[in-house]
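What you see is the complex with one protein chain gone and the rest in place.
Labels run A and B following the written order; every chain starts at residue 1.
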Amino acid sequence: MSVLDIKGVTKQFGGAVRAVDDFSLTVGDGELVCLLGPSGSGKSTLLRMIGGFETPSSGSITIDGEEVIHLPPERRPTGMVFQSHALWTHMNVFKNIAFGLKLRRRPADEIKRRVDTVMELVGLTGYGSRQTHQLSGGQQQRVALARSLVLEPKILLLDEPFASLDQHLRERLREEVRDIQQRLKITTLFVTHGQDEALSMADRIVVLHDGRMEQVAAPDMLYREPATPFVAGFIGTMNLIEGNVSGGNFSRLGFSHALPVADGPAIFAVRP
Amino acid sequence: MTLGATSDIVGTKTQGRGLIGLLLVAIPVVLVAWMVIYPIISAVVTTLWMPDANGTDAFTLKTYRFFFSDGYSLANLQLTLWTTALCGIILLVVCLPIALYLRFAKGRLAAYVQGLAIFPLFVPSIILSYAFIRVLGPNGMVDIILNAMHLPKIRTPYLTPWGPLIGLVWDHIPLTVLILLAGLGVVSDASVEAARDVGAGRFRVFWNIILPKLGNSILVAVSFAVLGIFSSFTLPYVLGPAAPEMMGPFMQRTFRDLYDAPNAITQAVISFFFCIVFGLFYVRSVVKNQRGRG
Partner (left out) sequence: MATEGFVARPRIDWIGIAFAVVLTLVIIFPLLVVGTWAFANVWRYPNLVPQEFGLRYWYQTLARPDVWQAITTSISLAVSVTAISAVVCLPAAFAFARLQFPFRSLLFFSFIAGQAFPKFGLLVAIAGIFLSLNLIGTFWGVVLIQLVGTLLYMIWIPVAAFQSVDRRMEEAARDVGASPLRVFWSITLPQAGPTIAAAVLLTFVNTFYETEGAWLIGAPQVRTMPILMISFINNQPVIQYGAVLSVILWLPSFFALLFARRVISGGSFARGFGA
């Protein structure tokens, strides 16, 4: 139900190093966009800027047309699920989820109704009185998700939420989150460094490298038509052969292949 | 724990935060400045700048000259130095084996020993003094037991220089053990095992592997003990002889009973002087530790 518009956002942490370099993206209503890239590509920094935990050095971020850069995190219509789930260990599950509603001074019966609904949504019915340390890793992440969803944020931000879970659990939670996201039609931004996660969940994927956007496209487009050598090497398995093109022919050592591109050095990418 | 980066949590406005921070820490900082730094400077100044024969203030060393020419004062100083040095040595001899044992032993017995070693922290010196007299004093428990076994009596250390010595050692065991244990924590099991693997026996392991790494902790433990023992008051006052007495009771008597503030403060400055090396070293260690961690 909301549109996220990022324009020319740059983040510089002292010195010349740019964690995020002139990044622009529009996320459409109800879309799930994955920010994919290796460690240090700037994806988490970008997410934190959207959530309000970092301030961009330049650029603008608007949600539904409203500039949010000057808003502190507690006033932004975003909900963040942290990698370390960041549950409040001194509160039980119910209180963790209800805290945001309590801050908004909702009446007690409304709080109970909404918390129960969202607990059912994430599959944790009946867990309200459990303490956080009594939960498994997967259950803790569900609570973190519920905590954000109960407030019906305009933009849902997920920062590598499944990184600390085992493969099997990761795949299951991945499907559940995608399912919930599509049911609620909530605009979502999902950070990960695992391409299978991105390829299976996202409507569109943004590939990041050294703070810059390499390509943004739907998963199959990314796979079939990578725009840069980095994306080609990063997505799927790929053989990269360096050689030369002359007269419409790519050649390297004894191998040649007709290629309708301009002359000059080139990299020939072939999927096995 | 270092005084590391501050979090973003107090909001994006960074101006004006400096003032709030300073205001919040103002009172404790002022207290430290007024009640620690200022008295030390004042003590040195007031004992060096006093009214002379004409009543005008002048630079003078007369109280210091008095102290160092007065047999009684010198005897007290000597007793204090003797007690402090001996305490330090005994503490190391007693606590190092305990710390070594605790570092490498596991199990319930080791936990019990550790609990015992730490226990004196929870016994206030007053109760310790009283217990000391009840056990080692005249007609104390030791006397009773020796008597029951028909053994000759031993002379009680109560009201001799050995009284405070025993008490001070007892009192300082926990922190010395803890400091040494923390220092031993730096020595990894792997380095010890590697040494034993190439054939080092227990003594060699201690001398060549553990001791070099432990050096700093030992110095810290000694400094901490020296600073505590040199001017300690309660145990020497209750358990020690009336003369010579340690610097603590001496200062107290000069100040309160003799109403002689200038000489008492002189004695305090002299004890600062004797401890300054240990004090600086100790503070430097703490600061380095706090900075280097976290």
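To be clear about the criterion, a contact is a pair of C-beta atoms (placed from the backbone, for glycine too) under 8 Å apart; a residue touches a chain by one contact, two chains touch by 3 or more.
In this text the structure is predicted, and so the values were computed from the model without any measurement.
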> Touching the left-out chain: which of B:Ile127, B:Ala194 or B:Leu211?
Replying inline: B:Ile127
> Which residue among A:Leu103, A:Ala218 or A:Val270 touches the omitted chain?
Replying inline: A:Leu103
> Which of A:Thr55, A:Thr89 or A:Ser246 touches the chain that is not shown?
Replying inline: A:Thr89
> List the chain B residues touching the unshown chain?
Replying inline: 1, 3-4, 6-7, 9-11, 14, 17-22, 24-29, 31-33, 35-40, 42-43, 46, 97-98, 101, 104-107, 109-110, 112-114, 116-135, 139-141, 143-145, 147-148, 170, 175, 178-183, 185, 189, 193, 217, 220-221, 224, 227-228, 230-234, 237-238, 247-248, 251-252, 255-256, 261, 264-265, 267-269, 271-272, 275-276, 279-280, 282-283, 285-287, 289-290, 293-294
>> Tell me which stretches of chain A touch the chain missing from the display.
In response: 51-53, 72-75, 78-80, 82, 84, 86-90, 99-100, 103-104, 144, 147-148, 151
